[in-house]
Every structure is written in C-alpha cells, then in structure tokens.
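Note that this complex is displayed minus one protein chain, with the remaining chains in position.
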Amino acid sequence: MGKYMFSRRNFLKLAAATGSASMLAACGGGSSDGGSDAASATGDGIGVMLSTNVMSLDTDLATDGDSFEVIADCIDGLMQMDSDGAAIPALAETTDVSEDGCTWTFHLRDANWSNGTPVTANDFVFAWRRIVQNQGEYAYMMSDIGQIKNGPALAEAILAGEDADVSTLGVTAVDDKTLEVQLEVPVPYFDSLMYFPTFYPINEEFYNGLEDGTYGTSPDTFLSCGAFVLSDYTPGTASLTVTKNADYWNADSVSLPSINYQVVGSSDNALTAFKSNSLDVVMIGGNQVAAAEKDADLADKLVVTGAGYMWYLTFSQTEKNAQGGMLANQNLRLAFTNAIDREALVDNYVMDGSLATYTAVPPQFAASATTGEDFSADQDKFKDYIGYDVEKAQKYFEDAKKELGVDSFEFTLIFGNNEGDEVTKVAQAIKEQIEATLSGVTLNLQAMTKAERLDKMQEDNYDVALTRWGPDYADPMTYLGMWITNNSNNYGFWSNAEYDKIIADCTTGEYVSDYDARWAALYDAETLVMQEAVIAPLYTKANANLINPSVQGIEFHPVALNRVYKNTTVE
Amino acid sequence: MAETAYVPTKEDFELLTGRDITTDKNFASQSYWKGVAIHFLRNRRAMVGVFIVLAIILLAVFGPILSSYGYRDIVSYTDEAGKQVVAKGIAPQIGHAGDGPFDQYTFLFGTDDLGRDQWTRTWHGARVSLVIAFVTIIIDMIIGMSYGLISGYFGGAVDAVMQRIVEVANSVPRLVIVSVLAIFMPKGMGLVIVALLLTEWIGMSKIARAEMLRIKEQEYVLASRTLGAHSMHIIFKQILPNTIGPIITQVMFSIPTAIFTEAFLSFVGVGIMLPQCSIGSLIENGFNNITTLPYQILPPIIVLALQMLGFNFIGDGFREALAPKLEDM
Partner (left out) sequence: MKKYILKRVAMSLATLLLITFVLFVLVRIMPGNPFPSERMSAEQIANKRAELGLDDPVLVQFSRYMANLAHGDFGKGTSLYYGAPIKTVLGQCISNSFRIGGLAIFIGTAVGLILGITAALNKGTFLDAFCTVFSILGVCVPGYVFLIFLQYFFSYKIPFFPYFFDSSRFLFSSVMPALSLSLFTMSTVARFTRNEMVEVMDSDYVHLAESKGMYGNMLVTRHILRNALIPIVTVLAPLIVDLLTGALVVEKIYGINGIGKLMVDSIAGEGVDYNYVLALGILYSALYIGIMLIVDILYGLLDPRIRVASSEGGDA
C-alpha cells in the first residue's frame, strides 16, 4: 500500500490540475472530456463498446466475437469481408482453384508485419499447423469444416494420443509468396472461411522468440499485419486501443486513426455513455432501445444489425431426463413449439430488433452462391409444424398425453443468467406462455451460469434448455451439422438415419460438387428437424447499435467478424 | 519499616451485637427483564420502530392480496392484429380514463420489465427479506455471539484454534461453498439459509470476541472468577450484558448484507427460483434500468430502508433498555 499513499495536499493539487485540464477540454471541444473517451470531439479516433472482455488475442485460443473483432483489426487473413459479407482478397492477391475444387493456391501480396518482416506463406503454414496440433475450440475449422487434407485424420490421431506429424497437413508454402492448400473434398465456401480468424497467420520467428504463454498478452508480444496495430492492451483490461497501421498494405484506404475499445457491462450504462459522448458506438437492449426510440435525439442514431445468433430451446430426449424421457415424444415437443408466441417475445422483451424465427437455420446469414437468395428468407415454409397456434398446440398436447398415458408434466427449463438480461425475461415469458396454453405442464425455471448450463447439457442432465448458436461460416451447415447422431452439439440426442445420410452427402458425399443439389438437400434436412421439433427456434438476435452520426462506414456482419472498421471514416 | 509486622490477636476483635441490620430499605423488587420491557415500551423511538416493522410484516402478508394481480401474472392484452401487448415498464399510476391501453389499470408502484405489478412483487419480495433478516438475527445472536465470547474468554490455545477456523471459513469464497452445497441439496431458500449459516456469524463473532477481550480483564470479572463462578456463568450472565451495545449495532448492519447476499445467490441461480423475487433481486433488476425507468428501483430500496430504520430503532431501544446506565434512562 505504502507505494500508493499520497498526501492530502498532493491529492488536492492533482485533482485541481486534472480538473481544470478537463474543463478546458470541455470548453474547447464541446462535449467530451478527453482522455480515453472518445474522440468525436478531438477527432483522433472513435470510442467503441465491447460487451465482454477480450479473452485472448491468440487465434488458437480466442473463441468469442469480441476477441475476434480485435484480432481482425490487427491481422489480415487471406481474404476479408466486403460490406455485404462476401469474401474479397486481402493478403492473397489472387487465388487459383483447381478443376476438382480440391487444391487452392493463394498468391500473397507484398505485406509486412509491424516489425518490418514480410508476411510469407510459411506464416500461414505455422499458424494452421499450430491450430491442428493444439486441438482447441476452433480446430474443427481445419478438419470438419475446412476439410484440409489430413486434417480430420490428424485430429483423430492427436486426440487418441498417437504420434501425429502435423507437417502432413495439406498446407504447404510453395515459396515465400505462394500458399497451396489441399482439401479432402471440395468445400464450396472455402474462400469465405479464409476471413475467419482461425485461419490468420502468425509469424513463426517472432512467436518462437517469445517466452511461453506471452504471445498476444501485450503490444510488445503481438505482431500486426492488418489495418491497425495494438497500442494499449493487457489481458483482462476493460479498455484497449488499436491505432492505424502506417505500414499496412492498404494503408491509404484506412482513414480511422484509432479505436478505443471500452468494455461496458450494462445496457443502461451504455446508453448514458453514448449520451455523454464518452463512446461513439454502443449496443443497447430491451428498455433502453424503447427509450432511445422515444428520444428524438437518439432515434435516428439507432442502427439495428444482425448478430447471427439464434436462440432456441433444446429438449432432452433421453430416458433419464424429463420424467423418464417424456420429451422423446414428438407430439409433446410439437405442442411446446406451437405454444410459444415468438413475436410477443421479441416485441415485448428482447426489443432490439431481433427476429422471431421459425426455421432451424436462421435468416440473413447464408445466401446461395448461385441465386443469391437467403436460405431462410421464407419464414413461413414450416408453418405446418411451428408457429403460435393455441388450438394446434393443444391438439398435439392431447395426442401426446394419450400416447404417453400421463396427464401432467413437470419439467425444468435451464438458462444462463450471465448471457444478457433479455434471456432471463424470455425464460420467464416462455414459462408463462407454455403453462397458460398447455394446462398440466409445469415448467420450473432454473437460472445458472452459462458454464453450468453447458456442463449440464453436455452431461445430458437437463429437460429443456434455452441455448444459442452463432454461425461460424456463411453456410446452412453451420447449423444443420449439429443435429447428426452423436454430434457434441446435439444436446437432445436426437438420431435420424435419413438426416445423417443427407448431411454426410452434403459434406463429403455426392452433393459436394453440385452446389444447387446440395442446397436443396440441406432444405430437406432442415424439414426433418422442424417436422420432428428437434429444437424450438425462438429468435435470431440482432444488435441495436447507437452510432454517432459523424462516424460512417462501420461494416456489420452476422458471421465471423461482427464489426469491421477498415472503411470507417470520421467527419 | 524493618520492624516485624504486628500480628493481630483474638482480643483485637469483638462481636458486633445488638445492631439493627434490617434498616436497609426494601424497594419493590422487579425482575431485570421486566425492567427492560418497561424501559423499552416507554421508549418512543423504539415504538416507532416496532410500528414500522409490524407495518412491513402486515404489508408483506396482505399487500399482495390487496392487488388484483399475482406476483407472476403478466398483465397484457391482445390487439386487433393479434399481437400481445404487455404492460411493461409502466410508471406508478392510479387507474384513470385515457387513451393508453393500460390507463384504467392501477399500479401503485408501476410494473416491471415483464409487465407484472411491482406492488405485488415488492411485498412478495419483502417476505423473503424479512425471513432473511430474522434468520440473520438468530445466526448472529446465537452462533456468532457465543463463538466470539467463548473464543475471547478462554484465550490461549482455544482462541488460537477457534480463530484459525474463522480464517478458513471466511477465506473460501462463498460462491464456491454454495455451488458445492448445491450438489447435495435442492437450490432455493433452504440453501440460502445454509449459506448464511456458514459464514454470516463471522463478523459478529469478531465483535463479541473483541468486547470479551476488553472486558474480561476488568475487576468485576476477576472478582467473579475468584469467587469460583463457572466460566459459562461469567460469560453469559456477567459479561454478555456489558457487550450488548456493539453487538446490537453489528446485528443491524449484518441484515442488509445478508439481504444482498441472498440477491446475489439468487442471481447466480442457487437462491430462490424465478419468477419469485426478493427485495434484493428487485433492486438488482431495477438497477438494469436505473436511468431509463428509475421508479423500478425505488419501491424495493424504500421498503428495505424503512425496514432497516425500524430494526435500528428497535435495536437502539433494546440497547438503551438493556444497559440502563445511558442517560436516557
């Protein structure tokens, strides 16, 4: 303590000094009081809200959207997203795809790391092999999703504890500027995977020169080759800063001098922070959206963007849960899914522009490469199986009661209490809706941390769970891949041979080279999920952003990178 | 000085006889507790405290009945388009004519985020908080006080061991203990009470021990001990009444802490189950909308503050009645 003690006199002096300085700033600049605050007044960058702390800047370890956003500010991939979310060249100047679609050759442009060394093909090889070797959260991007040659086999061997040589992974540096990737099967969306941070490069020499575990833990231990460089960061910090990278290959097109990120814990606090000009970009929810809509000053600054996440209910179908596997009964699940008024949920409780969802693949993230049509644009296509229809729900319920020979059901709905205020509200509203429509059902609510919820779902120790999934890549498979038998995300333990076959055909089988046939087959698969009410989709999350009108050109995406600032300008 | 001391002989003493030893006046004797009760009842502030606490208890019991909505009823109507419109986030109002869909409804404390009557929920929540308050008082007065007094009185090895136990009990984060407990017992009010039982007495035990350390070296304790009084008699009959001041103050201050502990435990999912509520959880909910819907947080905070004010007045009354040396007497 002694070190930080201060005398009363010094304290007053300091307070007076800082106080008057900020008064001056306030007079000169208008509204902001300077410091780490935003900069709309001083013109040196923008203040942006993060909703959680950045967990890691290491592409092998990062798992959350906020971390990915900061990584993508600082590191470029082979591809980047354009404003519509399509893949356009970044570090790869040109790309060649072989006729069979199994060999992708990326020709790198001249670009440098922030320490002056050039970005080479080997930086990718090193980073990708490391992902496979460590088998972390996103290692499946290299195997199941990316289908890189030997990726699936290597993953299996490493997990079995066998000797595995990651140099057999189908990625090679032909020369410094040429990266060749071999795939097991053609992957139609492979180029759009390349903007996902898992596929970003790491400079091997720099990495190996660091003390173990320190990569990405400070500006000194992190190399940038993207639009921004990390200038102020420690792990766990609530505020961090990235500044423009003068040596960026496309530096001329980047006009934003810096981004000051600030973690903000509550929607109410975010709203006041925005009103006080402390931040230029914030996300608000629930009542704050309602308040902003009514406020003439704020209403036109409100921008709703897709967040990608779909919230849904999953039903455990195994014997040991839900009164001896009651939820294995299809009619009971259909009764549930038809008893929920999704429009009421989003209008009254979520309120941030989230969309009531009636499809197993949420809308607005996966468009067909051939027709450009959104996979789930038509939300009425499954109206025979899902919707808010009291009579239908009660009919399904009567059937279920007959089949099961039981009149009353008591289940527990588990949900996370640290996943946003609206989740707690939605859970309570669902309880009231279901109990009102299906008399005889008691749905107890059990709040828990997200960690415990996941634990319970993974151990198959729950009846009904309120959970979510965000798309990792722009293809319906990111959702439909979950419901195959024994997939670790198939928390209901649903199993359907016909479904498994369609999905297998679409990933490694007959449809891989026929885009439209695959697209149609995916629709068939989705129909099965909806018909049997494997899950009850609820709503697709949107973000209600308040954006300072002087900040233009932030690109929002529901997949991979939620916000991109490469073309952002400040007036 | 060096001379040999004078040794008294039997002749130096004579028996006292013939003196009237009944001259001491005898006052009408009244028991200690009767005196306490009389002092307490005469204390106007204490009576105000009793009134406040009784009023809160009555409202907690009957308040929800006075409203036409249950604590979990979502007030809503369906508009022409078939959309459900919920009476959420409504400011306190008395039913009146108007164009608004919910103008004719009466919500004395407004409604919450889900469109439930805050009045009903506040009093429903007050029940939980009252239970927590009384449990805390019992834990403090029984476990905390005895533990501290005994530890302080015996000192030495007893104190050393007892204080190390306190250190261990206090150092394991409550959230860890409670999560582990939740494996073995159902989540809910019972678990909250067990959680409070495990650690809530520590603050009180420290106060009681400090008071004991201060008082046990005083002459009257020494006298008692010399006269062969039993340890427990000295601790609870002789010292305890003299430590009551800080002990009552400590009880009062541990109540809100316990109420917020319950709210935190409920928030992390080991306390009472939604859609039930407590004063603490209502405050936390109101906090989420504090600048947009400020009236949501006011009713629970005011009820809590009044409850605390009442308890404090009662506590002060007791202290003054128990320790009759104060000048108020």
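First chain written, first letter: the chains are A and B, and each begins at residue 1.
Throughout what follows, contacts are C-beta pairs under 8 Å (C-beta built on N, C-alpha and C of every residue); 3 or more make two chains touch, one makes a residue touch a chain.
The structure displayed is predicted, hence computed values, not measured ones.
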item	value
Touched by the hidden chain, restricted to displayed chains	A, B
Selected residue (touches chain absent from view) among B:Gly70, B:Pro92 or B:Gly245	B:Gly245
Residue in contact with the excluded chain [from B:Leu114, B:Ala182 or B:Ile235]	B:Ala182
Residue touching the undisplayed chain, where the options are A:Gln458, A:Thr485, A:Ser513 or A:Ser550	A:Gln458
Listed residues B:Val131, B:Val194 or B:Leu309, member touching the removed chain	B:Leu309
Chain not shown: contacting residue from A:Lys275, A:Lys301 or A:Lys392	A:Lys275
Positions on subunit B contacted by the hidden chain, ascending	154-157, 159-160, 163-164, 167-168, 170-173, 175-177, 179-180, 182-183, 202-203, 206-207, 209-211, 213-214, 217-218, 245-246, 249-250, 252-253, 256-257, 260, 268, 283, 287, 290-291, 297, 301, 304-305, 308-309, 312, 319, 323, 325-327
Interface residues of subunit A (partner: the chain not displayed)	1, 4-6, 11, 14-15, 18-19, 22-23, 26, 31-33, 35-37, 53, 55-56, 58, 61-63, 135-140, 158-161, 213-218, 234-239, 262-266, 268-269, 272-273, 275-278, 418, 449-452, 454-456, 458, 469, 488-489
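By our rule, only the chains that are shown with their structure count from here on.
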item	value
Distance between the centres, which are taken as Cα means, of subunit B and subunit A, whole angstrom	47
Complex interface listing, subunit B residues touching subunit A	72, 74, 76, 83-86, 88-89, 113-115, 187, 266-269, 273-275, 287-293
Complex contact set, residues of subunit A against subunit B	266-268, 271-272, 286-288, 290-291, 341, 343-344, 347-349, 417, 421, 424-425, 427-429, 431-432, 444-449, 452
